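First the structure, then my questions, so here it is.
Apart from one protein chain that is not included, each protein chain of the complex appears where it belongs.
Chain naming follows the written order as A, B and C, and within any one chain the residues start at number 1.
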Amino acid sequence: MIATHYVYWVLFAIMMIGLYVVISHGNLLKKLIGLSIFQVGVFLFYISLGKVRGGSAPIISPTVQTYSHPLPQVLILTAIVVGVATLAVGLGLAVRIFETYGTVEEDEVITRSATDPADGVPEDSLNGGGGDAAQGDEA
Amino acid sequence: MTAQLPALQVAIPLICAPLCVVGRSRRFAWWLFLLAALASLAISVLLALRVSREGAFSYQMGGWTAPAGIEWVVAGYNVPILLVVSAIAVAVAVYGYRAAGLELDDWHTTLLYTFLCLTLTGLLGLTITGDIFNAFVFLEISSLSTYALVAMGRRRRALLSSFRYLVIGTVGATFFVIGIGLAYAVTGTLNMADLAARVGAAEGNRALYAAVVFMVVGLGVKVALVPLHAWLPGAYAEAPNVVSMFLAATSTKVAIYILTRVMFTVFGTALVFTALPTGQVLLVLASAAMILGSAVACFQGDLKYLLAWSSVAQIGYIMAGISLATAAGVSAGYLHIINHAITKAAMFAAAGLLLARLGSVQLGALAGLGRRMPWTFGAIVVAGVGLIGLPPTAGFVSKWALVTALVEQRQWLVIAAMLVSSLLAMVYVGRLVEVAWFRDPAPVTETASPPKGMVAVTWVLVLLTIWFGIDASLPASLADSAAQALLGGGG
Amino acid sequence: MSTEFTLVAIALLAMLTLTAMIISRLRGLYGAAMVAALFSLLTASLFVLMDAVDVAFTEAAVGVGVSTVLVLTVLALTHSREAVTPRNRRLPAVAVVVAAGGALVYASQDLPAFGSADSPIQTHPITDVYLVESQEDIGIPNVVTEVLASYRGLDTLGELIVVFTAGLTVLSLLGTLAPPEDCKPPGRFHLTDYRVIRIVSGLLMPFILLFALYVLFHGDYGPGGGFQAGVIFASGFVLYGLVFGLDRAQQVVPPRVLWLLVSLGPLVYAGVGVTTMLLGGTFLDYDMLNQGHPESGQHLGILVVETAIGLTVAAVMMTIFFGFASRGVTRK
Partner (left out) sequence: MHTVLTVASGVLLTLGSIFLLTGAVGLLRFPDFYTRIHAGGIAETVGAGFILLGLLVRPDDWSPSVAVRLLVILAFLVLTSPTATHVLAQAARRDGVPVWEEGDGPQ
């Protein structure tokens, strides 16, 4: 069991470290880093499923007999891209949250959100916008 | 050309999205979204007709036959969802023509329609696909564009709501991927029909049990089933109203669909409901959702938060029906998916009318306005009656079906939870009535009445709930054929 | 498994676990970001060890490159020090982790042994379709490219749409790209003042761009493809923007052009799908592109699709980077 399954167990441990960081840490950026670790653990798990003993990369050549399975690799290529896209969106949100709340700690954001009377007011009316209704009527 | 319809169902909104960006104009983007929505509706009607004529059929992407390539399946179980999603999209498009501009500047309105096209693409693709990893990809398309839409909300809290949704949603999606991985390790395939065929051979496999658990939990996040609902209230309430209307009516419904598809047609009732106690656990959670959602809704001071919490409760009703795993239960669940989508869309549309006129939907700001805005509040009350589940609205029909299914299975505790939840719903709808008619009007600055198009859409939706309450033959036949397709073992 | 394989695997896995733990403990986020880059590098090495060269390439480009640059840029815009985690957050986290980890370990009892050649995955008929039949149907040596662009071309289209969505979302959050004249770095400090870095990056630029093209067009025969090429192409411009200033980078690629390129990829990709439908096949059936020779139709389809991916990925990565970076410049 240990000899044949150790890879899976280590990868599960890595997933769980990532998941722990996501849930327990209040810092939004740290959460995103944790999310990446969690996902990378899953990616490695998929790739480990496709590996064949003594196999080589699935690029067909006359000298090679055994190939590892290409399908998990394709799935993970897709998943990596989805992961970085999510990371970019999360980082964009974190920047905006920092600009409006002045912090990236989730707990502080929540307290500031609860105590600040300005929070009920739409952001653009604070900036002296307020031309929205007029725009709507043009349409 | 009809053979190509399944691909067009998703390809049209997909192509419209980048075109919106190229056009760089709010009007142009709106036209494209309307076009995408109308085309999807037309195609889904055609697909529904074809399914009712000749039964389920599949479409092989790229010309590769099923397990090697990706397969799309149109059958009784996803036709109702396709219809609901595209019909709501049309309503949102017409409603959004004037509504979107009230909350967003020109540039963000253009992006709004782009993201709506993308969400539509994701939801339709998720519904129609017959390949489980492909489902994950479409799930992420719809999720990512949803995060963007929520973040467009006017209040700064929208950003935090969006971020939380992003983190929770991504964890859920990753759980789903882990589940796919475990099932793939045991069966070697990703095609849903092929999976279903091979799952039977791997009976008693513990990896498969874990796969079920991970998928149900992962999709449970997207469904917002208690206790995984934390993202929902903020996301629905802080998003721009057009977005709330679209999401509340469609996104959780599609998640519920894909959950049922995985439970019934991929893993099968024998594994999910007999070998594992999924049914009991889901029933308990559904009951908790009904009570918690309605109870919290009673204490909300903001109409949109109230509606969002009521959605949590309504998801409980749907899940209760589905987790019975009987034909009557699943059919009731589907019926409630259809009816609640229309009712909730009508509710948010009415809330949008208030937002357009008052700029706020705090209950305090609505005091005594019932007489001054009879049409708006009339819509709210009728739709509210639908949320409680009283005749003659559609809500009553589906709740009646649900109670019948529950009685059949002797789930008295769940019925009790339903009753409590309905009473609580009466409280929060009653509160709205009390605020609107029996309080002294607050001094409000009078603004122009909301655009006619928005009022028209709201009332069309409201009348639709009444119509489906009186003559439920169309939704009921769709729901019945869905239940049949799901439980009949059709892969 | 051979002994060397096991030794290398255990060493890499141990280092991977260690770095993951260090990341979770580090409160200085610049440090955490750098260790996270190391984590990605180790991951990429493991991917190579497990024969996933394309994935390793992507992870190296994305995890070590793009993610790190993005996180560092955002750290420069926000706080780089994390507050102490309150104790009350730990308990639910531990509960979730124990439950999920327990379920996984429970599941692992029935997972096929690592590397076994008779697991359900390896014995499923599609293995032969991908590894043997594909050589007759498509005839490209890199099977990963074949499966990615043809058999599961729809997933890849979806992936491209996700990238497109991410680019738009960042723009929607951070506002339109600032015009070049607003992106001039604040006076006193210029990286351009360092002659060494200016000359070295000037020397490297053409090679980076050339390498990107090589990766794009060599994807049929070796690891590589549109996505990796796009990332490398974008990293060339990111380097240029970092060294010579955002204003000059944006003069080379104006925001308007970026916009067009961002949406061009999905349009081209979906356009290929529609074309094959008009020619009588199903969506993305490249056989239709050259009806006499389905093989060359497949080659053409895969090439066009990979180029579309490369275009959009490069454009989106640049958009995202410029979005974050110009935020920093214009805010000061």
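Rule of thumb we're sticking to: a residue touches a chain if its C-beta (ideal position, glycine included) is under 8 Å from a C-beta of that chain, and two chains touch if they have at least 3 such contacts.
Everything numeric here is computed off the predicted structure, so don't read it as measured data.
Interchain touches from the omitted chain, evaluated on the whole complex, reach C. Checked against the full complex, the one of C:197, C:279 or C:303 touching the unshown chain is C:197.
Contact between subunit C and the absent chain runs through residues 189, 191, 194, 196-197, 200, 203-204, 207.
Everything that follows uses one rule, which is that only the chains that are shown with their structure count from here on.
Because contacts link each chain to all the remaining chains, their graph is best described as complete.
The greater number of contacting C-beta pairs, out of the two interfaces B-C and A-B, is seen for B-C. Centre to centre, using the average C-alpha position, subunit A and subunit C are separated by 13 Å.
Averaged Cα coordinates give subunit B a centre that lies 32 Å from the centre of subunit C. One finds 24 Å separating the Cα centroids of subunit A and subunit B. Across the assembly, subunit C contributes residues 100, 104, 108-109, 111, 119, 121-122, 126-127, 130, 152, 155, 158-159, 162, 165-166, 169, 173 that each touch 2 or more other chains.
The residues of subunit A that reach two or more other chains are 15, 19, 32, 49, 71-72, 75, 78, 82, 85-86, 89, 93-94, 96, listed in rising order.
Residue ranges on subunit C touching subunit A, taken from their complex, read 1-2, 9-10, 13, 16-17, 20-21, 23-24, 29, 32-33, 36, 39-40, 43, 46-47, 50-55, 58-59, 62-63, 66-67, 70-71, 74-75, 77-79, 82-83, 85-86, 89-90, 92-94, 96-97, 100-101, 104-105, 108-109, 111, 113-117, 119, 121-122, 126-127, 130-131, 135, 141-144, 146-148, 152, 155-156, 158-159, 162-163, 165-167, 169-170, 173-174, 221-223, 227, 320, 323-324, 327. The residues of subunit A lying in touch with subunit C in their complex are 1, 4-21, 23-27, 29-30, 32-34, 36-37, 40, 43-44, 47-61, 66-78, 80-89, 91-96, 98, 103-105, 107-108.
Every residue of subunit C that touches subunit B in the complex is listed here, in rising order: 100, 103-104, 106-112, 119-127, 129-130, 150-155, 157-159, 161-162, 164-166, 168-169, 171-173, 176, 259-260, 262-264, 266-267, 270-271, 273-274, 277, 281-288.
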